[in-house]
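One chain of protein is taken out of this complex; the other chains stay put.
Chain nomenclature is as follows: A, B and C, assigned in order of appearance, with residue numbering initiated at 1 for each chain independently.
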Amino acid sequence: MRLNDATRRYFEDPPCVGELAGPGVCRGAAGSREAGTWVQFDLRLVPGSTDRIECARFLAYGCPHTIAAAAWVAQQAPGRLLRQGFPEDVHRLRERFEAPIEKLGRLLTVEDAWLAAAAAVPA
Amino acid sequence: MRLNDATRRYFEDPPCVGELAGPGVCRGAAGSREAGTWVQFDLRLVPGSTDRIECARFLAYGCPHTIAAAAWVAQQAPGRLLRQGFPEDVHRLRERFEAPIEKLGRLLTVEDAWLAAAAAVPA
Amino acid sequence: MSAAAGDARPAYLDNAATTAVDPRVVRRMAECLTAEGDFGNPASAGHVFGERAAQLVEAARRQVADAAGARAADVVFTSGATEADNLAIFGVAELRREEGRHLVTVRTEHKAVLDPCRALERRGWRVTYLVPDGDGILDPRRVAEALRPDTVLVSVMHVNNEIGTVQDVAGIARACALHGRAWLHVDAAQSVGKCGLSFERDGIHLMSLSAHKAHGPKGVGALILARARGVLVEPRELGGGQELGLRSGTLATHQIVGMGEACALATAEGAADTARIAGLAERLWRGLEALGGVWRNGDPARSVPHIVNLSFEGVEGESLLAAVRPHLAVSTGSACASAIGEPSYVLRALGRSERLAESSLRFSLGRFTTREEVERGIAVVSAAVIRLRRIAGTSGCAGACA
Partner (left out) sequence: MSAAAGDARPAYLDNAATTAVDPRVVRRMAECLTAEGDFGNPASAGHVFGERAAQLVEAARRQVADAAGARAADVVFTSGATEADNLAIFGVAELRREEGRHLVTVRTEHKAVLDPCRALERRGWRVTYLVPDGDGILDPRRVAEALRPDTVLVSVMHVNNEIGTVQDVAGIARACALHGRAWLHVDAAQSVGKCGLSFERDGIHLMSLSAHKAHGPKGVGALILARARGVLVEPRELGGGQELGLRSGTLATHQIVGMGEACALATAEGAADTARIAGLAERLWRGLEALGGVWRNGDPARSVPHIVNLSFEGVEGESLLAAVRPHLAVSTGSACASAIGEPSYVLRALGRSERLAESSLRFSLGRFTTREEVERGIAVVSAAVIRLRRIAGTSGCAGACA
């Protein structure tokens, strides 16, 4: 199990771990712990906006690549617009963390969790 | 190949090696070099006697036990009477030199050579 | 992770994978190598170099036999327990193939037993795979029930390499003796120095040993066969006729001398080592149990203390390993299994969920394990579990949410 530098850094000391509460927070999750990968994102929107993200937090039960990817994605969130979608193409994300191809499904779970959070914005 | 002390002594420094010539010498041999064991005894009788051995010499092509046994037998010769036969029972001889049982045939060749020499005495 | 900062190498808690060779063993081995030493070929009967090497081999055979409670004449040296297991299973199967083609073994055996059994199945043999109880223990009655008139071999390991449980091989031997004509093979690769072996007294027919699990060198082992009780195998390595023709190949004097010395040290010091290791193992368990949501695999009352296998709730297995391994040498499955990378079939056989089996660590202790290494192990694993549970959002739920 070889982890590249980015993966090791985001795995060992991930930014944005945790949950958010209060108004303007939307939450989404994907996967299940029983199946080995579960990711949750909490996104807080800039007060008054229905699109611009103020900050993000995540929780993840999964392999180092899952944790690193979720942390990195959460870190990119501030200032982005919800409608811009997932911060990085999943294949680019896989290259960034040099995840083996078998792990693509786990990175898709990260994307699904993000999309679920975005979809949770009150219309 | 373990040799006991007696075998090693009589093999490494055998007494009575050689041939005798002249009157009163009787010679006998048994076995063949091609078959792996050949022994020859020359017995010289005490002048005038037709029975008492003065001295003996041997030649032997064979394993260490064969050489040791032939040398020991030749060494016993002086003073013995021809009609006393072979100086030692072959089974006793085998025990003396701790020869493995497979080698009994070779010791019998030593005896055969002795008996041939004794038989060579002019009647 | 700070617990490990400044340390050149991780703490080594992987003695079930392999052990460091005892310096006293190394010294004996070194005497058999160079031109000044006893480097001869033990098969070179007739000159002192060979004779001296053969004497050393025979002395080592005695030491190995003593450690196993066996007769020296019954010890056949091999290249390790893998070869010994293969020789036992294929060798008995080939020898007794006209008497029957049924074997009995256990789901939690080492691959060196299971893979030969699978190969025999492909050639038409029938194999019954018994399942131990949730604590890893096999009731000898299960063996008795599985025996058939055509069963020629039962293969059961003594000390399990993943969870440390000790099977009742004496009871299983009695079951074999009472119900049929099957021989009992015991894989005792992990047993030397960890708990008593009594090949003769227990009525075992064949036993595999390995030196490198007990501070001897890798690449040497032995198969013990009760020749006086008529036990034999069909040889598999043919050639020079060494080891009574049962295992040809030049005898590696230094390796065999090393195994002998390791066995002698195990006989002399195994009990004291084990007592000390039991204290360390207890400390390790208490230290990690405090995390909550930690399960111990295998009944500790029926296990050697050298192996402590724990499942951690609320953390994913690969992340747990990735977090601890830079600071701590531990395993999930056996070293052999880790070359392949599949989840532990042993823990699965004991009824652990796939998830929990994956989130398990095998800590294994040896003669050279220090208290400091154990403390480091506790600190490293605690930090990793706490951090990963926080990331997973499972910190508060030990006991339920894994």
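The rule is simple: contacts are C-beta pairs under 8 Å (C-beta built on N, C-alpha and C of every residue); 3 or more make two chains touch, one makes a residue touch a chain.
The model shown is predicted, which means the values in this text are computed figures rather than measured ones.
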Here the chain that is not shown touches B, C
Contacting the left-out chain in the complete assembly, out of C:A72, C:A119, C:A144 or C:L232: C:A119
Pick from C:D14, C:D74 or C:D273: which residue touches the chain that isn't shown? C:D14
Chain not shown: contacting residue from C:V104, C:A329, C:L350 or C:A379: C:A329
Pick out which of C:G69, C:G196 or C:G249 touches the chain that's been left out of the picture. C:G249
Against the hidden chain, chain B presents residues 1, 3, 11-12, 14, 17, 19, 33-34, 36-38, 40, 59-64, 66-67
Which residues does chain C use to touch the chain missing from this display? 9-10, 12, 14, 17-23, 26, 29-30, 33-35, 37, 39-41, 43-50, 78-80, 82-83, 85-86, 110-113, 115-116, 118-119, 210, 212, 217-220, 236-242, 248-255, 321, 325, 328-331, 334-341, 368
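Here is the rule we go by: only the chains that are shown with their structure count from here on.
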Pairwise touch network: line, ring, star, complete, or other: other
Two chains joined by the most C-beta pairs in contact, as defined above: A-C
Most widely separated chain from chain C, with each centre as the mean of CA atoms: B
For chain A paired with chain B, centre-to-centre distance based on mean C-alpha positions, whole Å: 102
Distance from chain C to chain B - Cα centre to Cα centre, in angstrom: 63
In whole angstrom, what separates the CA-based centres of chain A and chain C? 43
Note the residues in chain A that touch 2 or more other chains, in rising order. none
Two or more other chains are touched by the chain C residues none
